[in-house]
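I'd like to ask some things about the structure below.
A single protein chain has been omitted from the complex, and every remaining protein chain is retained in its original position.
And then subunit A:
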Amino acid sequence: MNFLKEERKQETAAKHICYHCGEECREEIILADEHAFCCKGCFNVYDILKESDLCAYYSVEGATGISPDKAYFNGKYDYLDLPEVSEKILEFTNHPLSRVNWHIPKMHCSSCIWLLEQLYKFNPAVRSSVVNFPEKKVRITFDTEKIRLSELAALISQIGYEPYISLNDLGGQQIKNWNRTRLYKIGIAGFCFGNIMMLSFPEYFHLGNSGSDQNLRVTFGFLNLVLSLPVLLYCAGDFFRSAWSALKGKYLNIDAPIVLALLSIFGLSLYQILSETGPGYLDSLTGAVFFMLTGRFFQDKTYDSISFDRDYKSYFPVGVSVLKGGTEVRTPITELAPGDTVLVRNAELIPADAVLLSPEAWIDYSFVSGEAEPVSRKKGEMIYAGGKQTGTAIQLEVLRKVSQSYLTQLWNNDAFSREKENQNNTLSARINRSFSVIVLIIATVTFLIWYFVKNDPETAFRAFTTCLLVACPCGLLFSSTFTNGNILSLFGINRCYPKNADAVERLSHIDTVVFDKTGTITRSEEADVQFVGKELSDDELIIIKTVASQSSHPLSRMIVGNLAHIQISRRSLENYSEVRGAGIQVLRGKQEIRLGSAEWVGASSENNADYSSSKVYVAIDQVVLGFFAIRIQYRSNLPEAISALRKYGFQTFLLSGDKPADPHFLSKVFGHEASLLFNRKPDEKLEFIKNLQNSHHRNVLMIGDGLNDAGALRQSNVGMAVSDDTADFSPSCDMIMEGRQLSRLPAFIKLAKAGQKIIKASFAISLIYNILGLFFAIGGKLSPVFAAILMPVSLITIVAFTTAASKLAARRIFRD
């Protein structure tokens, strides 16, 4: 391999784009084969691809590779070879072949599909690999005698696609049969509907009324009856089940009137066919079931790659490194016992509450507690589970089992066992309830008039059932399912993923918005670094970067990250020393370089009151050159989004687990200082939301990202998790939104409100059809042909109206 590491300083203006991952090269640039690479990892992947002759990868359109996991180390996946683990992870074994179905969160473009399906080129022991892109899964069949499971995981990690294996997976495999069952039902209902309609055709046009055709009519009637049975018994099963469980709970849900209508149509048809008095309305019955099933399929479209119900279990790693007699053993996390010594590397998670054995650790608790800056812990101090080590590897002694640690206690709160969805209260359910009552009254009155006043029992029965038939709430159901389906897909297109239609409806009732700070309105990994002081020469910048890169302190890392265009000097550094809480000191030749606090370098710290940024002073040979002001970066457009929310009358709050920061900026954004709440623990966040709901009768939208918000997200009316990568872990919530879309929050709320209006409007339209139908039904004049025409026409109108209206609303809302 002839690659040469560029030692020459790069021009600041010229940006190098990594050939592999397509990101701008920061920190270092590796040049090889006329291509630039941003890090060793990207170059390694390129090298592996080249060796296997798979460079065509880069010519696939839009190909951007993935930089492999920097925290990878040999033996990371060893625990997969343990029989009790592999047994749960393997989907299928038939000696010597085995199959796994792994979730690969980093899969993102068509070249990923291409590369993952070429796995056999890297190792012939892989028999086949098939990608399912929407689910971000790859199903690999491999020869267990030639490659171990851990080696397979290491192989795909090497080319950048680490599999996501969580504790949840160890709980057992869930097979998604649900989707297939729905397709069977739709298929069967469609088949029966089509055939019944064909057999009913002669009736529509009053053909075959002559005596000789009587036999044919009877046959057709019975055939229709037989064809309608699977629809009623199998396809409509879900409606019956849901209506029955609602009735047992003593309330009427949206399915109850549907079931009533279906049963009465079937009863009437059965009577007409058996008594040979008419053809029945089985075409309408099966058609209604078929269209309702398609509508639900459309509405319940799932986002395969997103999981909404993750709990702390999926946040923890599956395997941890335990030191036993000096050697490192990978052990499943469930077998971790108090007294074990664990080894935690850079960026790894602390698996359980433990005591630090190493001299020092920097723990990043941002995800768990909301504190933006990593905290330092000394030997002998207690470390709670959930934090991430930044810097060198540390050793810890486990105090408590994973299931008993501090972090998992949050999940014992009542908020987590409470179901938020109350189907009883959705808009369509509310309208439907009063609608069903009215229809029942009309039908009964009609029946009574025909029976007692007009003395015509037969017409009375027919009028009664046909009333239920035409007023069938199918139209109402379609209005909500198709509108919700459209709104959901419009949300999805704009990178906000609601869990279900109910979450969108609850979003439309929101009047208070509560934001978390760290990770939600700030971006934790990006900081604005500015040097204040004398202009630094390139040489000085090189020195500073070289020194800072020696330290694992988070502030040093931010400085290194900011000096991307500078190359690290190869000259050796001497007498490196780091004093905790102060800074670092290094000798480079004869120069003494100090980085750190004002006292450390001997500068006067003038305005300490300035909370908004952390400062790192620089001194070379006792001369203070200035300081780096490092300030957390807020998401752009955030102030606009929040002021837009306030303009529309929403109350906004900031609820942070961090210490107070930027009060001037934030109080300007949030209106006044009273709405800024800092230093809130996870359970205090939950209480705050509860208080808003109970004492102030607010409908609260909580926007958060970390485990510290999990309680508040559950307690709120709508919990929205913000994530820069939707495949990443996010706590259980109702919606997941991409970080970049946060500024569009007012638009999303508006769209949800528009959706509710569209549902109401299309209810009105279907009501017109219902009244028209009722008019004929009360008169006892509803003919099968009229029923057969009325139903599809009303359906098509509603579907067309809801689709057009929601598209139009979305275009109007997202345009500005």
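One rule holds for everything that comes next: a residue touches a chain if its C-beta (ideal position, glycine included) is under 8 Å from a C-beta of that chain, and two chains touch if they have at least 3 such contacts; residues count from 1.
Rule of thumb we're sticking to: contacts and distances are computed from a predicted model.
Selecting from "Sulfate transport system permease protein CysT", "Phospho-N-acetylmuramoyl-pentapeptide-transferase", "Cbb3-type cytochrome oxidase assembly protein CcoS" or "FAD binding domain-containing protein", the unshown chain of this assembly corresponds to "Cbb3-type cytochrome oxidase assembly protein CcoS" (UniProt protein name). One of A:55, A:347 or A:532 touches the chain omitted from the figure, and that residue is A:55.
Among A:92, A:184, A:251 or A:775, only A:184 touches the chain left out of the display. Annotation for subunit A: contacts to the undisplayed chain at residues 53-56, 58-60, 110, 113-114, 117-118, 121, 131-135, 179-180, 183-184, 187-188, 191, 194-195, 198-199, 212-213, 215-216, 219-220, 223.
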